[in-house]
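Here the complex is missing one protein chain, while the rest keep their positions.
Right after this comes chain A.
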Amino acid sequence: MSLSSKKGKIRGKKKGLSKRKGSTGSSGSHGSADLKIPTDKKHKAKAIQEAIRSDPPDIANLRRLAISDGGLLRDDLRRKAWPKLMNVNVFEIPPKPANIKAHRDYRQVVLDVERSMRRFPTNMKEEQRLRLQDQLVDIILRVLVRHPELHYYQGYHDICVTFLLVVGEDLAFAIMDKLSEYHLRDFMDESMDRTRHILGYLMPIVGKAHPELREFLERSDVGTIFALSWLITWYGHVLTDIRHIVRLYDFFLACHPLMPIYLAAQIVLYRSEDILRVDCEMTMVHHTLSRLPEDLPFEHLVSRAGDLFIQYPPSMLAKEAELEFLSSTTISCYEDFEMATNQKPDTVLRRRRRFGNGTAQNGDVKTVQLRKPTNLALKFAVWAISASLGAAALAVVNVVNEWF
């Protein structure tokens, strides 16, 4: 495996990207200096604080900052930004219900939380960890008691613990309450049918970008279960470094609920050389795929996953893979979420219409047209997704500019 050479390539790429960002931001094509993503941490932190403080909060800008290089940078910024991204009213957090122990999943939640020690910092005192573990049980059950239609799954607590460690008990509950209704909704059905439906996007995405790799994976019969824990825990179960996990959460909170599966596809694509080198045989391929290297270049992967989303949006794949797009509650509810919150990060992306024969190839994004955005928020939204995401995204921005 030639990771060092890969890293070299990526470093080169990142340099190019920041250059492009700089030049695009300063070109003034949108007529606002605010749209430039600061390349240094100090200025970016200031921009994040400003987006949080503005009234109403500048969600479009906050999303853009959360996606771009380094994400929301620090946990103190995340504590303020994450609730805003999820449209949480911090002054109206529902109180704890009294009857959590009576819930059907109480016992299992306790068992799972008891063996979640690995997710807490190693230098944390036992007393503090035990207190946080009690809070973790409370957070999960507060959500479950409030939403009897939602079913707990092993891995849900891997997401909760990340929020608990960063924002504390009450805000973690409020964020999980929203996420469970929207982004995680499909995973919380009684059955796993809809979770498998989401996994069903993986191979079509991989196939669009790398047909040979998809053919290899399908010939090996490996399936998609290797990515199950990535998807339903938002990578919390499989990554060891909390800094990587929170960076990904910045990205996911700012994006469409299907973004975790696009990231999974991007990770598989990134590792294509390693995968194609093993025997085309189920066990070996599964073994290779399911073990994530510790040193994945997350900024690069985030940026490329965003590109994949723009090039191959869910609507395109759902049709191609003969998946029922609207059978996902998460995806259909997300439209409600956008309406309710007036946050439209990818409305524009979903509205894209393909011209010609509709077979946009890798890197062929210029053939994709966008309807004229109807308001300024939408215009910013295009930026939020695209400005940070590399060449393909910039091509889209250029197309959009023609409409403004």
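The rule is short, and it goes like this: contacts are C-beta pairs under 8 Å (C-beta built on N, C-alpha and C of every residue); 3 or more make two chains touch, one makes a residue touch a chain; residues count from 1.
Assume contacts and distances are computed from a predicted model.
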## Note on the structure
In UniProt, out of "Ras-related protein Rab-14", "DNA repair protein RAD51 homolog 3", "Proteasome subunit beta" or "Ribosomal RNA-processing protein 42", the chain dropped from the view is recorded as "Ras-related protein Rab-14"
### Task
Quick one: say which of A:Arg53, A:Lys101, A:Arg131 or A:His287 touches the chain that got left out.
A:His287
### Summary
Sole touch to the unshown chain from A:Arg79, A:Lys96, A:His151 or A:His244: residue A:His151
### Task
Identify the residues of chain A touching the omitted chain, counting contacts across the whole complex.
108, 111-112, 115-118, 151, 153-155, 190-193, 196, 221-223, 225-226, 228-229, 232-233, 237, 278-284, 286-287, 290
